[in-house]
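Worksheet: the structure to be examined is printed underneath.
With one protein chain withheld, the remaining protein chains of the complex are depicted in position.
Going in written order, the chains are labelled A, B and C, and every chain counts its residues from 1.
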C-alpha cells in the first residue's frame, strides 16, 4: 500500500464510530512514522478547573500513538496498545490540544512511539504532556475497512 | 474533616461538570486510601472493535487514582496527576469497567496509587488494565466546593 | 519441564557471570509466576547517602521480573525486558533488599510482571520500590544452559 493509501486508511479508521470520533479527534498530518492529531475543547472533555481532563489528554496521545505505530507496521497490521505512560507537564488550559506522535523504534511485532502534546491558547502552543507508548502489531481483521 | 465528610466531598467533586460526569463515571465505594469507580459502556466510549477505548480506561483509572490520592491527603488538598502508566492486559469488552484504586505510598506532597481495572461481562469480572499513578498535592482553591 | 526443573534452570541462569552474580543477587524462592530475589548491601551498590542506588534497586527488580516472566513462559523461552517502570517509595536504607515478582498477565508473547521491593533493616521490612515490567518471550538459544 502506498503512503497516501495508508494515510487514507488511517483517516477511515479515525472516522469509525466511538470515543475518538465522538470526542472530535481528527488527523492533522501523517506520514509513515509521524502522526499529528488535534482535539478542540468542549465542556464534556474537561476536568474540574475547565482544562482538558487528563484522561482525554491520554486518550488523544494513545490514539495518535496507535495511528503512528500502525503507519510504521506492514500492510494488514493494526497497532494495539500494550502500555502507555503519560507525564503531565503543564495544565492543558488551551482551546485545543495537539498530539504529535513519532515512532522511535519499529520491530517486527513491537513498535515504540513517543508523543508530545501541546496545548494551544490564543495561538500560542505550550507542551502540556509527554507520553511513551509500547504498541503490538495484530492482524487487521478481514473486512475491517 | 471526618471520613464520611471526605467521601461526600469526593462525590461532589465527581458531580462537577466535565468529562467524568459526561462519560458517566460514578463512585462505587470509598474510604481513605481506597476508591472504587465504575463506568457503563456507551457507543461514544468505545474503540474500533466496540470495546472501551484505551483512553477511556486510562481516564477512569486516572480519575479513581485522583480521588484515592485526595482521600489520602490532608483536608484542603487536592491531588493532581504528575504521571500515569497504564498496562492494558485484556480487551475491555464488558458492559462496564470498574477501577479499584489503592494508595501505596502517601508522602507529604507525593502520593502513589495503584489501580486495577476490571471489565465486567455477563456478571463475571476480568482484570483488563493495571495502572500506577504519581499524584501531587495542591491547595484546593477557596470556594472550590 | 517440571516446576522443580524450571527453578533449577533459573538458578543456573542466575549463576551465569555478569552483573547479577557480581552484585550478589540470589534466588530466595520461586514457583511458576512468583519469584523472590535478594541482594545484600555493599559499598559499591550504594548512592551518595549510603542507601542502595536506584539503578541497583531497578536492576534487582528487573532481574526478578525476568526470572518470573521466564517461569510463566513455555519451556525453551526466555524473557527479555521491553520496558520497566520503577516508583521509588522510600529510601532503600536497609542492609538487604528483597524483590518479590509476580506475573499479572501471561500472554503468548507478552508477560507483565509487578515487583515489590522491600528494604530490610534490623529485621524489619519496608516497601521501598514498586515496579511494573513488560517482558517479551524470545527463543532460548541452543546450548544456552
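Simple rule for what comes next: a contact is a pair of C-beta atoms (placed from the backbone, for glycine too) under 8 Å apart; a residue touches a chain by one contact, two chains touch by 3 or more.
Everything quoted here is computed from the prediction, not taken from an experiment.
**Student:** Specify the residue from the set A:6, A:77 or A:114 that touches the hidden chain.
**Tutor:** Residue touching the chain left out of view: A:114.
**Student:** From the list C:7, C:27, C:58 or C:101, which touches the chain that is not on show?
**Tutor:** Here the residue in touch with the unshown chain is C:58.
**Student:** Taking the full complex into account, find the residue in C:35, C:86 or C:106 that is in contact with the omitted chain.
**Tutor:** Touching the chain that is not displayed is residue C:86.
**Student:** Given the full complex, what residues of chain C touch the hidden partner chain?
**Tutor:** Interface residues of chain C facing the absent chain: 13, 16-20, 22-23, 43-48, 50, 53-56, 58-63, 66, 80-88, 144.
**Student:** Touching the hidden chain in the full complex, which residues of chain B are there? Just list them.
**Tutor:** Residues in contact with the chain left out: 82-83, 85, 109-110, 132, 134, 136.
**Student:** Residue by residue, what part of chain A touches the chain that was omitted?
**Tutor:** For chain A, the residues touching the absent chain are 85, 87, 89-90, 104-105, 112, 114, 127, 130, 132, 134.
Definition applied: only the chains that are shown with their structure count from here on.
**Student:** Taking each chain's centre as the mean of its Cα atoms, which chain lies farthest from chain C?
**Tutor:** Chain centre farthest from chain C's centre: A.
**Student:** Where the CA atoms of chain A average out and where those of chain C average out, how many Å apart are those spots?
**Tutor:** 33
**Student:** In angstrom, rounded to a whole number, how far apart do the mean CA points of chain B and chain C lie?
**Tutor:** 30
**Student:** At which residue positions does chain C touch at least two other chains?
**Tutor:** 85, 134
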